[in-house]
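Here it is: the structure, laid out below.
Just one protein chain is left out here, and the rest sit where they should.
Our next item is chain A:
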Amino acid sequence: MMFDRIFEKDVAITGVGQSEVGRPVARSGMRLTLDACLDAIADAGLTRADIDGVACWPGDNNNGDAFSPVGPNALIGTLGLKVNWYGGGYEGPGPLAGIINGAMAIASGLCRHVLVFRTITEASRRKVDKNASALTNKTIGRDSSFFWQWYTPFNVLSAINLMALYTQRHFHEYGTTPEQLAQIALTCRANAALNPKAIYRTPLSLDDYFASRMISTPLRVLDCDVHCDASTAIILSRADAANDGPNPPIRLEAIGAALHQPWSWDQIDLTATAARDVGEMMWARTDLKPKDVGSAQLYDGFSILTMIWLEALGLCPRGESGRFVEGGRRIARDGELPINTNGGQLSGGRTHGLGYVHEACTQLWGRAGERQIAPHHVSVVAAGGGPLGGSVLLVRD
């Protein structure tokens, strides 16, 4: 991949915000959204009148479903925004699509300050329906989805079955072990202990991991992220408008959004997935190298996906993620590559994408309190699984 114009260099993050994170939180999806967005706008030193764009993934295409109860359409009027551009929708490069789309809107001259947000109320919903958001296709009658029709007839009813197929293949091809995989869950839990907003904070041992319930071999319940109610918001600003606020701007050094394979969960490379294309694209857009990365916030909707991202982003060689995370020392908060420093989604809560961006910025700004890791200037965030994938390389100069 060759690129002669790197649009994201014209864009920086100037503020972040997040609502209460809980399981559940007694607030509506809209109230959580407002909490996060107003927090982020204030953090950037802006007012509502400064926001001229709104981006979200996946938006309210799920019609108010707990997976995404609030989209840009509902937020704009509620918050009294006057925008030049807004966008949502599921069909994009995964949970970071809002960041990528918002950055494109700024770089193309449509906006100066874009509000990117992501709200999720799956914890509240699961009080009513315990399978809410675990089941992937709730259509009534026959399955007409262009992709789920290939899975639901075989009672592949949750994404975990597909993730388990990736995991088993990774074990087979590279000799990765369950003990190695467990280090993702254990590392996240250790980090969550220092995050007052995390859902699960009690210590977790390898024995606890192996005692946890098997869902779809070899994946256990502790390999799955934990549903929560939360909203997260990020302010993107044009580079020439990013120096006026209280925070040092965090530049978007490079983004990855490529998909050079079918949008399919089983027709792609099972152990590299779309993440491979995303990683290749991101590094083709910067002179920085994987060795420059000081912290990594890597999607852990399922633990295997963090392993896949480690390899896809070149943070370890392909097939080596098991040996890289073995024992947990390298990926610990005082290790050579701290990951998921707020507990990830496995223990921190399934904020679904933007939570990683929020944490990366919090660490780069040195505002992480008790869980603050060593000072660093470069952080990588990647989110998604299977055909969904996006990444962003963040730099605080």
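The rule is short, and it goes like this: contacts are C-beta pairs under 8 Å (C-beta built on N, C-alpha and C of every residue); 3 or more make two chains touch, one makes a residue touch a chain; residues count from 1.
Methods note: contacts and distances are computed from a predicted model.
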Looking only at the UniProt record of the hidden chain, which name from "DNA-binding protein", "Thiosulfate oxidation carrier complex protein SoxZ", "Ig-like SoxY domain-containing protein" or "Spore germination protein" is the right one? "DNA-binding protein"
Residue among A:Asn84, A:Gln149, A:Thr177 or A:Ser205 touching the omitted chain: A:Gln149
Thinking of the whole complex, not just what is shown, which of A:Leu34, A:Val83, A:Ala103 or A:Ala164 touches the missing chain? A:Ala164
Contacting the left-out chain in the complete assembly, out of A:Glu20, A:Glu179, A:Asp266 or A:Glu320: A:Asp266
Looking at A:Ser68, A:Ser216 or A:Thr273, which makes contact with the chain not pictured? A:Ser216
Touch rule applied to chain A and the missing chain gives residues 131, 134-135, 137, 141-144, 149-158, 160-162, 164-169, 172, 213-219, 262, 264, 266-267, 270
